[in-house]
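In this view, the complex is presented without one of its protein chains, the others remaining in place.
Right, chain A next:
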Amino acid sequence: MDSGPLAVHLAVRQCINTLSTSRDITEVTEALRTAGRYLSGTEDDPPACQREEFARAHYTKLLQFLISNLNAHWLELLTPEQHMDLWVSLFLNGPPDQVLLVLLDCVNSCSMSSGLERGLDVLEYFLQRGRLSALLWATCQGPPPANSPQLRDALLSRLVALPDLLANRLQEHTRPAFQPLHYYPLLARELSVALERTCQALREEMFGVLVPCLSALTQSDFVWKRVCWQLVESVPDRWMEGVVSGLVQTVDGSAALSRLLGNVVLKNKKAQFVITNKLLLLQYKYKTPMLQSLLGYLAEDSGRRPLLIQVLKALCGTWSSCSAVKHSPIEQQLYISKALLICLGLLRDSEVLEHREELLQCMLSGMQCHLDSSIPRVHHLGKVVGESLSARLDPGGTRLQFQYELDTETKELLSLLSPPPAHQQPPETLPPDSRTEPAPKSPSSEREEGKAGVPAARPIKQHSSDSELDSDDELTPYDMTRDGELGGALAPRYIRDCLEALTSSEDPGKVEVSLGAAEGLIKKNPAATREVSVELVKVLLHLEDRFNTQGFLRLRQRAMVSLTVTDTLAVTGYLTTEFYSLNYSLRQRLDILEVLALAAQDLSQPTSANSAPSKHKPPPLIQPVSTETAPDLQGTGQHWRRVVDQRIESKTRRFGKGAPRTGSSAAPSRFAPVAGCFFFPLLRNYDRPQVTFDLLGSDHLVLGRLVHTLGVLMYFAVNAPVATQMGKALLDFVWAIRYHTDPVVRQGVLFAVSAVLLSVPNERMFSELSDEMLEARAWLGDVAEADPDADCRGLAGQSLLLLEKILKKSIGSPSRGPNDQALQL
């Protein structure tokens, strides 16, 4: 079996025999599987030499056999998956040149039949799965085989003329994929892919081989160093960038880089531009080690040191520039922050002192830009860099301190501040081949093993000490079921007690319990709630987390939401007025918006069976509690009714007793009549700045949330009569801020527009909002193409799609009812 070529030969013969004679489906699949293993088997099964042998000598034979048996009976027996996995994959995983030749031969030789159809299917797969580029790449890769000229000519002519060949054969039955219109673009794409891979491979190979070699040689030999420097310095300007960036990426560490590059950065303008500008400020695709070796290279030599300062200033300028923070992608900002931190780590104290003023200036303005940004990651980045900068500027004195989570990104950033140890154990001393010898066992790992030995011995000891026979059993335990958690203060029973506890109690337990009970109390007795609703919502809005209550924000929010749902008019009136009034923190304003959005959601949901009595539903069987009956009669009346009902229920036989159909019964939306109360007051005062709150100015985070909330309200107002007016007002409002500089606001605007599209009935949209829609369409197209923020582009694209769809639909069936697309909130 192991004797290479012969074994393969036998195996293939056996496969072919089985396939041609056997009528047993399991034997057939097994044979196909065996053949497939030579193409895509795991590493050692079958051995690599056998696989090569198979691809060289037997693959074409096997393919020809398969093609000549396209009508074989067993092909009908395979399930679609087996067909794909076993049979088609035999064509898709092998050397593509052989496959293409065999398939085209088959097309030429077969008559029209279902077999030919199968062959064409495979050919189509072959094109779709990118096998053409594999073919091109394979011919780029290895040395040409012996019979190359003829084979290559044959391949080329077939590749070029594939549509003609097929059209000649198939006449008008040729498939779209084989028509020149589709085939040649495909071929061109595959060509470019193959070329790209070739270029990449060449570059990698070149530097991958050259650089370790050079860096090892230059380590001790000065002549080699000179040769290297001369080599780099005499690279023509046009290629300098390629050489430098290639070197920088492959070199391991700054010391090696400076041995290879010498002072080329001082002598060659182009190299200087690439190193100090292009690689740091313009491109941001490189990895952190590259940054470290590049900046380390600049710091290594006193001649290059001024360049480091220059780079630092440039980085600072970019980091602290507001427009860069606003408009450049977050990845680039991360890259620049990393470079800045590495620079800081490399600076000497004297240099820091010398440039202290400029750095301080940079820190101050940069901090402001970053903290103004509403994207959390930028925020975060600013805090980390600012903290490091201030620590470096005033090592002993006061420094900035922020609170932030220590995630992996932060840790990586902070670790950059300490420069990597310059002279680690240098791998360059070893010739490249001997690197693979196993590292000697480090003493630390041995120590760990030693440690692990100690606890292993411990349990045994514990057992021995425990083994004496104990006789606690003679003491019979008492009942301990009443030993429950100590529940602190008692929960209030009435909403007024709850209100009082929240306003005046100093007892943490009581406040916590009251807050937890608030939502239930509010829902339990709506009448009592209405009496105090505004007062309670005021208290909740101003409530502070004095006692670090668990789940404080959620409890408070749920209580406010249920208040809004219970007494909608009064509470929304209060909240929407307070949103624009003086002396609220941004957090409170954001809370108001969140509560309004959540309440709208609650109201718009169909009421479940047992909350909120609905007159249209048949009364539930066993609880005919009517509020009209006198309270004293209620008790007894309820009692006998229940007994009678139960009796009837037990005697009644039902056929097909299914689930009660309360879920599907229609109920009027509770949100529709009050949507205006939520919506219009929020639109009223946005352009009146106050001392503490300037919506169109610096408070763009709130503006973004406001627009988003309005979008949410709009979305829930679907099918409400007022939706059209709301949509019109909302579009008017967002129109003014659609080119806002903050991406969060723009995202809110896009969301609001898509909510309008979803909620306003189609026919009204085109009768009343046609102008706005036309403008919106042009604007959306603009945003989808040119917005710097990726999320904005995505949202705009979705809205555009939605708009087109609605347009198409309303043209197709102008009287279609309300739409019911789902919108992700």
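Note that in this section a contact is a pair of C-beta atoms (placed from the backbone, for glycine too) under 8 Å apart; a residue touches a chain by one contact, two chains touch by 3 or more; residues count from 1.
Just so we're on the same page, contacts and distances are computed from a predicted model.
Visitor: Looking at what's absent rather than what's present, what does UniProt name the missing chain, "Ribonuclease P protein subunit p30", "Acyl-CoA dehydrogenase 6", "CCR4-NOT transcription complex subunit 11" or "Guanine nucleotide-binding protein subunit beta-like protein 1"?
Guide: Matching "Ribonuclease P protein subunit p30", "Acyl-CoA dehydrogenase 6", "CCR4-NOT transcription complex subunit 11" or "Guanine nucleotide-binding protein subunit beta-like protein 1" to the record, the invisible chain is "Guanine nucleotide-binding protein subunit beta-like protein 1".
Visitor: Out of A:Asp479, A:Glu544, A:Asp687 or A:Asp771, which is the one that touches the chain we can't see?
Guide: A:Asp479
Visitor: What residues on chain A make contact with the chain left out of this view?
Guide: Missing-chain contacts on chain A: residues 462, 465, 470-472, 475-480, 482-486.
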